[in-house]
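Data block below; observations after.
All protein chains but one are shown in place.
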Amino acid sequence: MFGEGILKGLAETARNFFGSFVSAERLTTVEYPEQRIAPFEAARVFPFLVYDGEDWLAGLRCVACQICEKECPPQCIFIEKSKDKKPDFVGKPQSYPMRFEIDISVCMSCQICVEVCPFEAIKMDTAFELSTGDRFGGLLLNLTQLAKPNAYYRQIHPTGAAEVDARMAEEMAKAEAKAKTATDAAAKAAADAAATKAADATPAAGDASQSRPDEESRR
Amino acid sequence: MSESQSHSAAAGENPEGRKPGSQNLVSQRPESQKLEGWNRPARTEPEADGQLLEVSMGPHHPSTHGVFRMDVALDGERVIRLRPVFGYLHRNHEKLGEGQSYLSSMPYTDRLDYFCSLSNNWAYALAVEKLAGQQVPERAEYLRVILAELTRFQNHASSIGFLIQEMGASGTPLMYAFREREKILDLFEELTGARMMCNYMRFGGCRVDASPAWLEKARARVAALPGFVDEFERLLATNEILMARCQGVGILRPELAVNAGVTGPMLRASGVGYDIRKVDGYGIYNRFSFRVPLGEHGDVYDRFMVRLLEMRESVKILEQALKEIPAGPVMDPRLKLRNFRPKPGEAYGRIEAPKGELGFYLISDGGPNPYRYRVRPPSLINLTILEDMCLGHSVADVVLISGSVDIVLGEVDR
Amino acid sequence: MMGQITPLAGYLLVAALVFSIGLAGALTRRNAILVLIGIELMLNAANLNLIAFWRYGPHPELLTGMIFAIFSIAVAAAEAAVGLGLVIQIHRHARTTDLDAINRMKG
Amino acid sequence: MSLIFYLIAALTVAGGLAAVLLKNTVHCALALTVAFAGLALLFLNLDAQFAGFAQILVYIGAVAILVVFAILLTKGSETPQGGVFSRTWLVGLTAAAAVFAVLGWAVIASAPLLPKAATPATAATSAMVVTPAPAVPPAPAVTVEQIGRALAGRYVLPLEIVAVLLTAALIGAVIVAMHEKEEAK
Amino acid sequence: MKTVEQIKAAIEAAVAGAGVEVVPNPSPSGQHSLRIEPGRAVEVARFLRDDAELALDFLSNVTGVDWLDREIEETVTETRTVTRMVDGVEQAVEETVEETRQRIEPGFLEAVYHLYSVAKKHGPVVLRMRTVNRTDQVELPSLTPIWRSAEFQEREVFDLYGIIFTGHPDLRRLLMWPGFKDHPMRRDYVEPDDFEYEPTAHDRVLERALAHQAASEAASTAAGEKASEPAEAAEQQGTEADA
Partner (left out) sequence: MTATASFARSIIETSDQIFVLLKQWLVSFLPAAWQPAAGVVLCVAAIVGLFPALFALTTVLERKGLGRIQNRIGPNRVGPLGLLQPLADGIKSLTKEDIVPARADWAVHFLAPLVLVVAVFMGFAVVPMGRNLVLVDMDAGLLFYFAMGASTELAIFMAGWSSRNKYSLLGAMRAVAQMISYEVALLLSTVVVVMMAGSLSLTKIVAAQNQYTWGLPHWYIFTPWGLAGFLMYAIATTAETNRSPFDLPEGESELVAGYHTEYSGFKFALFFLGEYLAMFSVSGLGATLFLGGWSAPFSFLTWVPSWIWFFSKLMLSIFVFIWLRGTLPRLRQDQLMNFAWKFVLPMTLLNLLVAGLWRFMGEGWERWVLCTAILVVAYVVMGRMGMRREHFGPRSYRYAE
């Protein structure tokens, strides 16, 4: 009670003063522009759209089902469905987005769009240095800006991408098998069957590190 | 403008035929109204000649946590009247919750008490689970406990830091707290993808599983936490200046604390042994052995020390949980999140959040959106007795007392 | 004319001027504190006289005038403290420091 | 009569005039400190180093602060509505003018009688400044030690009396302040 | 911990004419509530707090719920006498008609209180009080004199739902600013059209923004001095509430 508490405190700050020169445990500061910490694999910033293959327009996984648009809590996604259809990766004809825009000034990086997407089409990016001088146009990302190849997704989220790829390969195999058996049957019926199956073809595995299957479509 | 004037004016109006929007804003407030027992202390009203200094502390005063205002009337430096003013951060969270699906509300709960997003997640998930009668897998329960206790630890550490900061310690304890918090936030980011807005828990489990590597890292970090608490204790607990400033300041009697709905460390600092982790035993808290520290005087120092001791107990829980965590799924795969429509009914679920009792009250009408979505914010309700604690103290103590309540304006205003 | 004034006379004249200013202030101002300010000025003028006479007096080595001035400063400080205390007391009592308003015996 | 003397004298008189003439009471108090500072400089000009510093320490450091505190405590910083001068200002002014006339006449009339000393030199000595030998006769070398010895020897009785007076004033001031508190309760 | 029925019995035994009614809760949470009559609410609350066995000393949560007027379609079978021309003669004939009628069940505002016991560590006991309607009879007794905890929460309910708690010591708006009118948590609340232009591609939103812009431009050019009147009124309201 005679100042020893103060002295104890002074000793503590002195220990930290000297400790910060020697111990990385104490000096946690990172000098940002020069020094960077690699983002964690789970890190999420803003969503992007995954496409397979080279041509982004053809390989876009999104089928414009508009589930993410409905579920997005801050309503920052806008989708305009196409009139025509194009085949998806298993060959089933699907709609595709004419417009797909995300206002990332509104987006709150909650990842719900990723969770609800039954087609593994939307994923979270890890790029965060997105500041721009143009507040209105610059933060409104359109389809061209959003579409990124699967290779990029594999690069930023290797574990999640591997799971997704495996699941999709499985589906593709299933669809091919289906198509094979279908050749014996009537062509039209086979095509129909494949279409219905493909609709719920989304993964069913319980643990979903990046995405959650859409249960509803199975029922 | 004196108060009686406005009341008589308001009383003169006829509240006839009101439709929404036409109602007088100040209701009749009979001056003779007697509150039994729990009367707010009699305000020594200002002398007629206006000797009082009226200071508006906030909404951008350096010591208010966020945009919060206290209208303080001072006689010299002594507080004669104090009125908290809220709403600068009001986003009508509850209205938002009623306008969207159960799942979509989850990320919004992160933004209530942005220091403890995982606790908020849990409270909301708990309420929905009660409403829909869902079970949570074992592993998910453990993960929830681990994350909630890490959240509690970092919240208490930084709240102590802010408290001492308000005492003028140029941020040193705050920086130490942030240094430690940084490590915990790293864990959060690695698991949930975000540092503060985690959006991790789901009704019926958790979003993703924790990898063994993450658990190992968490164990290592938790093992280092007691050292940090020791450092804090050496730096602060016996500091004479801190003791002189905090002891005997802002005393809250236990009876008033209970009656005013004060919860969390504030309540326990007043000597009331009420911890929802023990009382409700929600989740799997009854499996862990931990103690509930109690204060005796109910002053700022007790609140500070109770938080410090609770950090130690949190570490204890964390060690047990990280040791015993079983393997298994973190979420029942059959549960659906999208288009989730619980049966009509209502439920009130509450947890012991770091700041106190955080409750969610949900009414379902069978639709995809909750009919009523209510948050019981501990920060707001703990402020009920702010004036009672501050009267008669000096301005410097007001800052200290409001710091010891530990509020986050995101939660107060919602 | 000024050239003929000896240094001592110069100081004495300044002191007389300051004293008269103080006196005028004390006699004409309404605020009690301003009256005290006038009195302080008068005291200081007296001190200046003391020092000037010590400096130009016949026996500066005895330090009489200087010591007197030092005492005077000390006493003046006490006087100021008590005087201002009284003014504050009057203000608390009568809620004004206007001497015209409080020149009655009734409390 | 040196130029410095005239400058300081002008400063002092201006400060004094401002102190009694200004409207805002706090300005008056600040002008008063200017007058005090001028007087302190006059003391220094008269080689009374100790008295000069004591003047600054006591008057600027304590009395002026006391005055401004009193002004703030009595809400005196606002200019009163009914004019700043008392109803009997003419009488006061006349009296003051008369006093000045008498004093001034006395000084000027007695000028031939007053002792004639040389202009004092500045007393500040410096180790860094190589001062040339003073041309005027040296001022009485008054060291602090001498003052101390005088106070503790020749003038010990007045010192004690002043000490008692100061103590009494201190106690009196405390009692005046305490009395009100009890009354308030 | 007593069941709701037991608590109901206890209240009815202690407070005459309490008019307690159990409101069942069909959800798995099983938190059934007790509806009490506003007239005796303070007595009931005091009993709940002070009863040695219940000791509900801790009011955790207070909230409002808005139940809108409901249109109820019901099929009514009715027998009535109709005057009808039967074979050219006017006769009174009894006739059974089945018709669908629409009836408006008046809505009400509800205040819900969640009570716990710190002393006995049990709970929750849910109390509900209902106003007569949603428009002019929206008074409920304040329970702040019994539990201080209700002070801010009742203010909030007053602010957001417009329930007037009689006997509340300091009933002012809590979250909305004093000059604000209306109660935003009501289900029929219409947001003011103070939409700011945002660059979202939502076409609806864009249309609305453009429409709003056009409307506000038109309004600003048309109404010069008219605009000042409501502003004044709002100011008056504001100062009143400020005090």
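The chains carry the letters A, B, C, D and E, assigned in the order they are written, with residues numbered from 1 in each.
One rule holds in what follows: contacts are C-beta pairs under 8 Å (C-beta built on N, C-alpha and C of every residue); 3 or more make two chains touch, one makes a residue touch a chain.
The model shown is predicted, which means the values in this text are computed figures rather than measured ones.
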Left-out chain, listing which of the shown chains it touches: A, B, D
Sole contact to the chain not displayed, among B:V67, B:V222 or B:V395: B:V395
Listed residues D:Y6, D:F69 or D:W105, member touching the removed chain: D:F69
Residue ranges of chain A at the interface with the undisplayed chain: 1-3, 6, 9-10, 12-14, 16-17, 19-21, 26-29, 31
Chain D residues touching the omitted chain (full complex): 24, 26-27, 30, 33, 49-50, 53-54, 56-57, 60-62, 64-65, 68-69, 72, 77, 124-132, 143-145
For chain B, the residues touching the chain missing from this view: 53, 55, 61-63, 77, 164-172, 175-176, 179, 235, 237-245, 247-248, 268, 273, 275, 278, 291-297, 301-302, 305-306, 309, 394-399
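Criterion: only the chains that are shown with their structure count from here on.
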Highest-count interface - the chain pair sharing the most C-beta contacts: C-D
Identity of the most central chain, Cα criterion: B
Distance from chain B to chain A - Cα centre to Cα centre, in angstrom: 33
For chain B paired with chain D, centre-to-centre distance based on mean C-alpha positions, whole Å: 61
Numbers and ranges of chain D residues touching at least 2 other chains: none
Residues within chain C bordering two or more other chains: none
Parts of chain A lying in touch with chain B, wherever the complex brings them together: 1, 3-6, 8-9, 11-13, 16, 25-26, 28, 40-44, 67, 71-73, 108-112, 115-116, 124, 204-210, 212-216
Residues on chain D engaged by chain C in the complex (per definition of touch): 1, 5, 9, 12-13, 16-17, 19-20, 25, 28-29, 32, 35-36, 39, 42-43, 46-48, 50-51, 54-55, 58-59, 62-63, 66-67, 69-71, 73-76, 80, 82-89, 91-93, 95-97, 99-100, 103-104, 107-108, 111, 114-117, 119-120, 139-140, 142, 146-147, 150-151, 154-155, 158-159, 162, 165-166, 169-170, 172-173, 176-177, 179-180
Touching residues (chain side chain B, partner chain E) in the complex: 1-3, 5-6, 9-10, 15-30, 33-36, 38, 40, 86-87, 90, 92, 94-95, 98, 130-133, 256, 258-263, 272, 274, 279, 342-350, 357, 359, 361, 363-364, 371-372, 374, 376, 380-381, 383-385, 413-414
